[in-house]
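Just one protein chain is left out here, and the rest sit where they should.
And then chain A:
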Amino acid sequence: MKVLRLLVMLMGSSTVLYAQDDLLNELSKQDSAQTVPVTATFKSTRVVNGQSVETMKKKHLDFRISHRFGKLNSGAYQFFGLDQATMRLGFEYGLTDDLMIGVGRSTSQKVYDFFGKYKLLKQSTGARIMPVSVTLFGGTGVATVDKEREFQDKLYYTAQVLVARKFGERLSLQLSPTYLYRTMPDVTGDEKVVLAVGIGGRFKLSKRVSLNGEYFYTAREKNTVTAPYHDSMSFGVDIETGGHVFQLHFTNSLGMIEKQFIGETAGSWGKGDIHYGFNISRTFSFDKKNKRQPN
């Protein structure tokens, strides 16, 4: 009896296999075991000021122009801050799909900054499930504005572990534990080390527009004589237009590098020390090998 049942099953299964309407199903059966990576957790390599888990892809160059204007509460005479502009120019390049490097120059404190970012884990579904993306960030820089200082005393270092998850199509959230070390803080008596945790996220309003927010909690005394600083908080809108990403935002930080917006945010949202600013990012592909495919 068992044998018969087995045979019926065998025949049954073979009939299913050759049922002619099911050719498509036959194909889809073949790749049920695929790992599907979660892409585009953020539109850009920045959430607002802070780094996002995204890196530049291999042989892709990002040219990035960032501006922060003066304080909104500076009045009509200063055109609500627009009379002053602080800027950073940056080039960022993907060495591999997971490893990128960047350089930048800020007008604020005349800082040259250098950094590297490495995608350690990538969120995925399907055969292999990974709940979050994890990217490591390491940065250093030299603030050249103070000519009296020894070179050593102009340096700073930043290390971050960026952990992000994309919840569905619209919402992405990120946690960014941060270690910041200044060999010589700008204000005497300020601690050399600043520990901080950033929380950031984006909410997609449409296919090309998203609302972004970011807050860095620093574990230190705030608004004191030795550390006259506040936590950095920023809100913005990302608009994607093909090769460009425009990020428009309001923030209480003037600087655009970790040392400045995490360690030295002087503005307070409560007092209206809010800077309007934007990042414009333009990506170029240098992947010449694939550029023109023979037709």
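We adopt the following convention: a residue touches a chain if its C-beta (ideal position, glycine included) is under 8 Å from a C-beta of that chain, and two chains touch if they have at least 3 such contacts; residues count from 1.
Criterion: contacts and distances are computed from a predicted model.
J.: Which listed name, "TPP-dependent acetoin dehydrogenase complex, E1 protein subunit beta", "YceI family protein", "ABC transporter permease" or "cytochrome-c oxidase", is the one UniProt assigns to the chain that has been left out?
T.: "YceI family protein"
J.: Given the contact definition stated above, which residue among A:36, A:82, A:127 or A:171 touches the chain not shown here?
T.: A:36
J.: Going by the contact rule already stated, which one of A:208, A:222 or A:271 would touch the omitted chain in the full complex?
T.: Going through A:208, A:222 or A:271 one by one, A:208 is the residue touching the chain not shown.
J.: What chain A residues would touch the chain not displayed?
T.: 1, 3-4, 7-8, 10-11, 14, 17-18, 20-21, 23-24, 26-28, 30-31, 34, 36-37, 39-40, 57-58, 60, 97, 169, 207-208, 239-244, 283, 285, 287, 290-293, 295
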